[in-house]
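Left out: one protein chain. Kept in place: all the others.
Now for chain A:
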Amino acid sequence: MTDLYQSQRAMRRMRQQAMERGVIAILDVGSSKIACLVLRFDGAAPAGGEGVAALAGQSRFRVIGAATTRSRGIRFGDIHAMNEAERAIRTAVQAAQKMARVRVDHVIACFSGANPRSYGLDGAIDLDEGQVGETDVARVLAACEMPPIGAGREVLHAQPVNFALDHRSGLSDPRGQIGNRLACDMHLLTVDESAVQNLVHCIKRCDLELAGLASSAYVAGISSLVEDEQELGAACIDMGGGATGLSIFIKKHMIYADSVRLGGDHVSLDISKGLQVPLATAERIKALYGGVVATGMDDREMIGLGGDSGDFERDSRTVSRAELIGIMRPRVEEIFEDVRARLDAAGFEHLPSRQIVLTGAGSQIPGLDGLAARILGQQVRLGRPLRVQGLPQSATGPGFAAAVGLCLFAAHPQDEWWDFDIATERYPARSLKRAVRWFKENW
């Protein structure tokens, strides 16, 4: 646990260094594409003054380079062929660097796979003094009981989502307030350790320093949910290529995240198998003619499949769009049913506002919101990521929700457990002894 604490603090330090240097790269490692954005922080103070900054703090940075490449070696959001993944990351980073005309050394990455699992923790302490201080916050976070997350799992996010002081709950920042008993709720997101290590290794091999890690479901939620939705309770469903991530927000904090290991690639695979066409062709006709609601018009719209046999005269098959929709719809329904199961397990129906926002490249299938409304609930909308300065037009689509969210995450990180100093009583005696010895030797 201390190991993780140290490594996360090291990443935080790296991020601060990158901020000082002014250039940081954003890497969205997805199953169908890898996006890399290069941000320049000019350090200008946000115009909003104290408290919430103007434009949620995103006026502080500017995207100066953007590149996307077809991802390889990644399946279900996890790396399964290291060399291929490394080459793909290299391609994206190099192209973005070239566009930005600047060398980047620090990168913040997000990924969708690695079986994320959410835990809600709570802890409480009695305050020594009447006033809540910085150390008290650290102590109450340390007082949260660690659930058995299992072997080979790693904590990715550990965010305090709520503080309660005596009988008053819902405090976002208890510091400086008076009370006797401080309690906190923490949201813990764990992922498979091996998947994270693979990603870290890939990024190391590209000569880059990792300055942060995030779950793509979380960052997609940051960028595509509007402020009211984050406040009142909403779920963001990020429909990627190999995995569909979902994250639930309330009171501007993520309280649940999960992912379904199904995505757009499975739809393409179904088309490829059903129509007996190459995967690339299947992908193409899915993007150009795909849909989930068939109408009478679709029976008459014929799609040419072409053929690889070389005999163009004989091998020129066509299918109607209705047939294509007939293949796609069951798979999309299956994805939504899985998502629905996860939402039910998380208790989504108890939220005051049950807004559902579909984002990710998969959400561009025509008629998807209608289908989602039937399965997930009435309040469904299609979300696109927030606009950030300097983002090229080609990177403003819903497929870049995670990348843009990661930009916002880099500019305005949520307080995590490791952002607070470790509570003094948790320090091992050994390190105290070491400190004493250091003082003796040096003074």
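Going forward, contacts are C-beta pairs under 8 Å (C-beta built on N, C-alpha and C of every residue); 3 or more make two chains touch, one makes a residue touch a chain; residues count from 1.
Heads up, the rule we're going with is that contacts and distances are computed from a predicted model.
> One chain of this complex is missing from the view, so tell me which of "Cell division protein FtsQ", "ABC transporter substrate-binding protein", "Family 43 glycosylhydrolase" or "Tetrathionate reductase family octaheme c-type cytochrome" is its UniProt name.
Choosing among "Cell division protein FtsQ", "ABC transporter substrate-binding protein", "Family 43 glycosylhydrolase" or "Tetrathionate reductase family octaheme c-type cytochrome", the correct UniProt name is "Cell division protein FtsQ".
> With respect to the chain omitted from the figure, which of A:Gln8, A:Ser32 or A:Gln97 is a touching residue?
Answering carefully, the residue with contact to the hidden chain is A:Gln97.
> Out of A:Arg153, A:Lys252, A:Arg284 or A:Arg381, which is the one that touches the chain we can't see?
Final answer for the missing-chain contact: A:Arg284.
> From the listed residues A:Arg9, A:Arg72 or A:Lys252, report the one that touches the chain absent from this view.
A:Arg72
> In the full complex, which residues of chain A touch the absent chain?
69-70, 72, 87-88, 90-91, 93-94, 97-98, 101-103, 206-207, 280-281, 284, 302-306, 318
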